[in-house]
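Shown next, in structure tokens, is the structure this report addresses.
All protein chains of the complex are present and in place, except for one that has been dropped.
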């Protein structure tokens, strides 16, 4: 499918400040940016960077005191692999590709080292397959309340597990932590999300199964086959869409993700969905 | 039933030190100390105290550098109330006796203020009755691993819930925290425990239901109708069997609790068991 | 000195609800309630209770759906003991009165068991005297930012120590935790506070030194000799000014504490201030 995605972010810089953004659709397998336009006001020099290990795309600039806006528009061809979930089976940890190994490690917001007994007790009976990660997502969906304002920038998976409330970021962190606890590599994904209501940046996660990264979303708020990838990372700490040095106040934000052509069959997918192998 | 209970605790005081013990069988409803003997060596003056709000009995003394031993022997008549669990029903929080109110508050090792969503999600469908607390104990028994060395003196219910391992103290804390989260007053009980193997001081909890305090034990390691009460408190922080000022090293400990006459029917009780109303 | 104190609290009960308040000036040594008036609307039957171990005064009632208000007015004679801080010296833990012992235990919001190394490292060189507790308060005043909204009902002393921000409740908890870590009994005090700006309920703490409870306030926001005691407890979990069963929304709150006659010398006291021995 083809999506029009983008955002408009505005800020008030109280002093000369530095800005870093990671809002462009990623260049990755099964996702092609057909057109894109990025406008920063005021007109300042932009640095760009693609992180080799993730493919995340960054822009950075310095802007003087005053209003700052970033507007991004893109058309993205998005053709994820689809598999029968039953066919996406176990991985053998002993032969995991080396670059995938770090996604087994605990990270700031996904303390998988603390959750091994809990994960084994609750999900250990299922095989290390797509079905097991789906069971994790179902548990999260049923037991964690989606509640704006219930968490903050310091909230981690352990806290979410205890407090049983959070937003998409927290749902993703808990899913990642439980997967890693069970020996399933998992990573955080920020995305433009088709059908997300209200429109916003979205956070989901990917688990490494049968040689590919498969998408999962414990919130069930967006279409699994309509997630246009922006960034990947160990957790939210590595995939901020905006970061500042200086003193910056956000003033407004709009985000959108629309299908260029609505599909005939508009049912939620039941396929296992994967963008990339690495 | 009648029990012979007691302990022998020995220490090496590296310097002149102060000792406080709470090891004597409590004076409370349905529990009568028929005989008891307490011997402290060396022969130093003893202070005694019964805490009015709990009935806990303390002895305190100072001992010079050197070996210290405390030996306690008692015969206790123990006649708890027995009820059909199905008949032990809801309490109305609005009319709870005032002295019971503090047992709804969170305490150091029972952070019930953090567990309300979790407790409601997992046990909220059951009525606020004996059955609900039994369901909590069953969950704890099935999901928390009894594992010596997995917890320490700082471990609280939140940690046990996440780590899924602990000892009797931790099982009691988690039961208390979940009860309080659901509006059921609960408190910590230290006890001599019949059939506990190996013999040791035991920790269980009581929940306030239908106008009485009922005993519960998520470990299932001792006989619920063979728990000779030593102390009660908000949690373990208030019911240490021994405390020191100075520099003291434990050297040995034996604890025992035996039925004076073995009952004909030696089946685990299925009754709701309660020692006291207050 | 003589103070006029009181409050007016209004609520919207969404359903029939139960209310418990602890807002009346305590009956305690060196504090005499000369007159007082408590009005609850609607006109429902009131239960009252004085907790024996604390002297805290509670009222409780049930009110139907609708507006509820509680208005309290009192005139209180307040004559704390004043000592030269230098004369308030060490306590001998071995001979502490038994009823004071529980104030050495950790509690929900004062995890003194975790802070022993930190407290010893930072304050261990000072003698266990009034001066040491003053040093703790000075450290808190200088290193913890008083910041509304930086903490919530779950925030404990450990969190405040790490986050370095909080409100009066948090400042009191940290002071209590550090004292207990050093073997100094300490407890939480809720109070009407003279000169507090803006007027509100205030929270401070008392440390047990030289046979009395002395008042301390790391916020430096109120007059230490103008704290009209409402309640005492292990920490805030035991001294809520209002508690509900049902569904209740606060709609308004005013609190006041005025000197009936302004003193000639209006300097902040440098005395060690103590209301009570027990």
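Note that the chains are named A, B and C in the order they appear, and that numbering of residues resets to 1 at the start of each chain.
Quick note on the criterion: contacts are C-beta pairs under 8 Å (C-beta built on N, C-alpha and C of every residue); 3 or more make two chains touch, one makes a residue touch a chain.
All of these numbers come straight from a predicted model, not from anything done at the bench.
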item: Omitted chain - touching chains that are shown; value: A, C
item: Residue touching the undisplayed chain, where the options are A:32, A:69, A:150 or A:237; value: A:237
item: Chain not shown: contacting residue from C:118, C:242 or C:259; value: C:118
item: Listed residues C:100, C:165, C:242 or C:259, member touching the removed chain; value: C:165
item: Missing-chain contacts mapped onto chain C; value: 114-115, 117-118, 121-122, 143, 145, 158, 161-165
item: Residues of chain A in contact with the chain not shown; value: 18, 20, 47, 49, 51-53, 58, 60, 62, 93-94, 98-99, 101-102, 105-108, 110-111, 113-114, 153-154, 183, 234, 237-238, 245-246
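To be clear about the criterion, only the chains that are shown with their structure count from here on.
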item: Partner chains that chain A and chain B have in common; value: none
item: Two chains joined by the most C-beta pairs in contact, as defined above; value: B-C
item: Between chain B and chain A, distance of the C-alpha-averaged centres to the nearest whole Å; value: 47
item: Euclidean distance of C-alpha centroids - chain A vs chain C, Å; value: 46
item: Residues of chain B whose C-beta touches two or more other chains; value: 114
